[in-house]
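Here the complex is missing one protein chain, while the rest keep their positions.
Think of it as A, B and C in the order they're written, each chain with its own count starting at 1.
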Amino acid sequence: MGKPQPILSSLEAKDYKSAVKPIWCPGCGHFGIESALFRALAHLGLPPEQVAVISGIGCSSRLPAYTECYGFHGIHGRALPMATGLKLARPDLTVVVASGDGDAFSIGGNHFIHACRRNVDMTCIVMDNEVYGMTKGQPSPTTPPNWDCKIAPGGTGVSPFSPLMVALASGAGFIARGFSGDRNGIAKMLVEAIRYPGFALLQVLSPCVTFRPEEKDWRLQVHPSELPTTANWAEATRRLAADDGMTTGIFYKAELPLYPATVMEPIDQLNAIETELTL
Amino acid sequence: MGKPQPILSSLEAKDYKSAVKPIWCPGCGHFGIESALFRALAHLGLPPEQVAVISGIGCSSRLPAYTECYGFHGIHGRALPMATGLKLARPDLTVVVASGDGDAFSIGGNHFIHACRRNVDMTCIVMDNEVYGMTKGQPSPTTPPNWDCKIAPGGTGVSPFSPLMVALASGAGFIARGFSGDRNGIAKMLVEAIRYPGFALLQVLSPCVTFRPEEKDWRLQVHPSELPTTANWAEATRRLAADDGMTTGIFYKAELPLYPATVMEPIDQLNAIETELTL
Amino acid sequence: MNTLVSPMDSVAVAIVGSGGAGSITAGSLLLEAAGRIGWYGLMTRSVGPQIRGGEALAMVRLAGAPVGSHGDHFDVLLALDWHNADRFVDEVPLNANSLILAEAEAGEPPAVIMASGARLVTLPLESLAEGVEEGRPNIVALGVLARLLALPLDELLIVASRALERKGLDVDLLQETLKTGYDAAEILDDSIRALPPAPARGTRWRLTGNEAAALGALRGGVRFAAVYPITPATDLSEWLAVRLQRVGGHLIQAEDEIAALNMVLGASYGGIPSLTVTSGPGLALMSETLGLAVAAEVPAVVVNVMRGGPSTGIPTKSEQSDLNMALYGLHGDAPHLVLAANTVSDCLSATQWAVQLAEALQCPAIVLSDQFLGQSQSVCEQPVDHDGLGVASRLVAVEPGSAGRYDRYALTDNGISPMALPGTPGGQYTADGLEHNAHGIPSSRAADHRAQLDKRRDKLLHYDYGPLWADVEGDGELAVVVWGSATGPVREAAARARAQGLAVKVLSLRLLFPVQPTRLSALLAGVQRVLVVEQSHSQQFYGYLKAHYALPGEIRVLNQPGPLPIRPAAVLTQLLQWR
Partner (left out) sequence: MNTLVSPMDSVAVAIVGSGGAGSITAGSLLLEAAGRIGWYGLMTRSVGPQIRGGEALAMVRLAGAPVGSHGDHFDVLLALDWHNADRFVDEVPLNANSLILAEAEAGEPPAVIMASGARLVTLPLESLAEGVEEGRPNIVALGVLARLLALPLDELLIVASRALERKGLDVDLLQETLKTGYDAAEILDDSIRALPPAPARGTRWRLTGNEAAALGALRGGVRFAAVYPITPATDLSEWLAVRLQRVGGHLIQAEDEIAALNMVLGASYGGIPSLTVTSGPGLALMSETLGLAVAAEVPAVVVNVMRGGPSTGIPTKSEQSDLNMALYGLHGDAPHLVLAANTVSDCLSATQWAVQLAEALQCPAIVLSDQFLGQSQSVCEQPVDHDGLGVASRLVAVEPGSAGRYDRYALTDNGISPMALPGTPGGQYTADGLEHNAHGIPSSRAADHRAQLDKRRDKLLHYDYGPLWADVEGDGELAVVVWGSATGPVREAAARARAQGLAVKVLSLRLLFPVQPTRLSALLAGVQRVLVVEQSHSQQFYGYLKAHYALPGEIRVLNQPGPLPIRPAAVLTQLLQWR
């Protein structure tokens, strides 16, 4: 179950970047997350082939192909179970999930709460732009209720929820928020998240400059948490309950029981099982 | 959007019971919930034809046919969106959802968190027996980690989550827990839940005597909350964070914005729309 | 129907440019101006993989008769620049008669494009635009095209000034820009490729198939929709959302496709005609719930705008490859309705009919459209209000239970049982996806299962679908059987074949399920050869025809996957070779 040890000490961020050109709009927040991930992996000295980046569908979910790691660009909302299967089958790999607010919290909401609860060792990055970028501007579960858009003229009227609060309630043991403009900040949190033995959630506020141009102002609104990381669930609950959604930092980090089983070496022969079936 | 007014004052609980014989095991907790629902509806004087009971699949989800109300026994996990569609189309009806811990929290988990958030006016009863009864004894999201069963020998190793905490984090405005052995207690909470203008969640601890016979002891373990209902979210968070899962009562009840739109009388003619398409 | 007989009956223009160059705007304005003076037309856009910006292509075809395809070749390729334009080379076939008009400063055209043998003329569009205040090269280009196509400049001015007014462009300057292009096109006077005469003025509509489908739903009485966004169906939902608001209905964005269809069933159970909109991956997710609609007999309409598959596939391109899933993708014996639109404007009729059938038959209906139909803009005649296609109606139980127990799933002669709407006293029942008896009580008895299976099949079989089930054109011993957007090129090929003296019959099926073998056989009486045309890799339509129909004589199949459309010439070649 242990994380692979760095075998190359000389990896640099650029060694994790593939030759595939991102389809992202110039200025998209997702670029910052990409580069932070490369920095974190380089810092950890993880050989690219030991890392698997798993995603769903969305602008954010395009990340895997832009890395030099193994990747799976699956279907919308289902990255977390896919990553779960991979990690249980291959505990030697470092598994990173790349998702978006639509992918993780709307269609993928069920897998999200169950991944939090199940606690399989992986890092889940949700690139939250409070909008569906890929399908050109519809509201997600984190979009404000009055955001006027074609599919919900005048706004949905539905209050956004706090994914971190939902994650905490669902049992996640590592909960953090970053801002895509702060690449080093995210990189540091990612290093800690990847090292964390369990399900680590990192929400990254990542402006969609095309469909939510007003999010360029996030740069002015984000602020680091003034409180240190807590390992106390009730305390974390209190803090997230009072949070304005623009605080960055690792809010909660606790030691929780890992999902117990993986695929291992056989401990019994198939013959023994077959024999039970004979009369 | 208003609730129908009682037009018959003389309805009794038995007027809500249909002729269909439940398939439930003798002693199943679900019987208590059935009878509490009848009492609540009678108390409210709601004509049976004004009430629609919507469910998924499971022992618990069999409830609709046992009532004299309109009912829809849909598919596993999807009762909440079905009820949402119905209520938006027919705001005049009283909509009650009957679900189980597997139906609502496992396969239906995504709809659960989004129904909490969306706040369409309905009452959701989750008959929680911490097991899949209908499929003969598999663990649900509320089952303890060490419960030994065929599909997870030795237990799943996964900590159960608190559905009420998840509901609160997701934005639900009415959150309560009852015990199926206390029919009057649940009936009272149901009256309040149905009267509540928004999404009301009532988790009912409902022993599965067949696959979790140890749950017969719940009778000895449940205890009413010592604190009054709060309308303060942070306060409710604190209380649920400290809760042992066996407390009954209405924990949280707040005034929240309802989902704003429904199907109404036309305000414009189709012709006007067609004209826009002509060159 | 008046059809395109010769390639000379139409003009096809492609306008290419990089992000922001305005090729799409130019194409749209051209289409609209032509439409205003009575032309028919079709415009399809194609873009690169970038979410925003990047290269873009507008394909516009104008003619004096309805346009159902982009034809075989483009007469004109106008390049505002050549940035990544080679990615579009497959979509813009050129030949030696084609004219390439290119920005003079854009450098060499890509070699693959020049390989077509088309004639290249360069024009200094950018510097001409710079010569006018607020001038833009794409508007200059429009002026050029106006002269080339003999299109009145003032019509272009009207549409351009209306479209660009919110950008605050000055009308006089716009006119000047257009005129600059018009004048510069003098050197092209040898190439004038004037439009054929316009058939009539003022009767045209302009709409996409997605808009048409949305309007069809509204005409059919849909007042509730629940959707989850997915390309290329999202614009249907977006167009519908605001119109539903206006007519007192509501569109809700659900958390996923499964929720969307369940919301639809809930609303429909409540008595409101309801619909959802999706594309392949979303339809796949709806499969279980569709089965519930079949078993519980709840009306519901799903418009599926097909894109390239399998899996995420090619979301922005067209293909007819969801046919199998639409027909057979439900578990158990689950008869349901499958319809297909065969032109942009037919998306309206097909959807409206689907609403009507779903409501009348208490059954889910899938309408198959595709990216080509859904997202192309058509200038066409006002979509016909087909006989009997009005607002849908459902057989409602008016006084349920007044004469004894109300049986929701009563076995009636035609298989349709009156449905009690919640709120109606005496009609209380529980809709159920478990097999049930007539009263709705779960039953695993063989007799109940058989009775309800028969009922659900027979109600579809015994209904009289009338003439809308298929469009039939022409006559002859040679027939083409086709469906959906492949109908456009087939119709055009058949018209050309007829002009060359070959009698061809075209059958385009609008109702795919339930199958109509007797009717098809009657229509194919005397036919000796059948060509099946479809845009799928695995001949899904042909497999469907073999499974359910007896096709007479010799059979050939012309099938091709997306993303490229089937061209009339490909069909024509098959027809002529088969003489």
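We take it that a contact is a pair of C-beta atoms (placed from the backbone, for glycine too) under 8 Å apart; a residue touches a chain by one contact, two chains touch by 3 or more.
Since this is a predicted model, take the numbers as computed values, not measurements.
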Contact list for the unshown chain, restricted to visible chains: A, B, C
Absent-chain contact - pick from C:Pro124, C:Gly401 or C:Pro561: C:Pro561
Full-complex contact with the absent chain, from B:Ile54, B:Ala152, B:Val222 or B:Leu279: B:Ala152
Selected from B:Ile75, B:Ala115, B:Leu205 or B:Leu277 as touching the chain missing from the view: B:Ile75
Touching residues on subunit C - with respect to the absent chain: 49, 87, 90, 258, 280-281, 283-285, 287-288, 291-292, 294-296, 308-317, 319, 321-322, 324-325, 327-335, 432-435, 442, 444-447, 449-450, 453, 457, 536-538, 540, 543-544, 546-548, 561-564
Subunit A, residues in touch with the chain not shown (by the definition above): 18, 20, 47-50, 52-54, 64-65, 68-75, 78, 80-90, 92-93, 110-111, 114, 261-270, 272-274, 277-279
Absent chain, residues of subunit B that touch it: 23-26, 28, 57, 59, 73, 75-77, 106-107, 109, 132-136, 138-139, 141, 150-153, 156, 210
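Here, only the chains that are shown with their structure count from here on.
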Whole-Å separation of chain centres (CA-atom averages), subunit A against subunit C: 38
For subunit A paired with subunit B, centre-to-centre distance based on mean C-alpha positions, whole Å: 31
Multi-partner residues of subunit C (each touching 2 or more other chains): 245, 255-256
Where subunit A touches two or more other chains at once, by residue number: 106-107, 109, 141
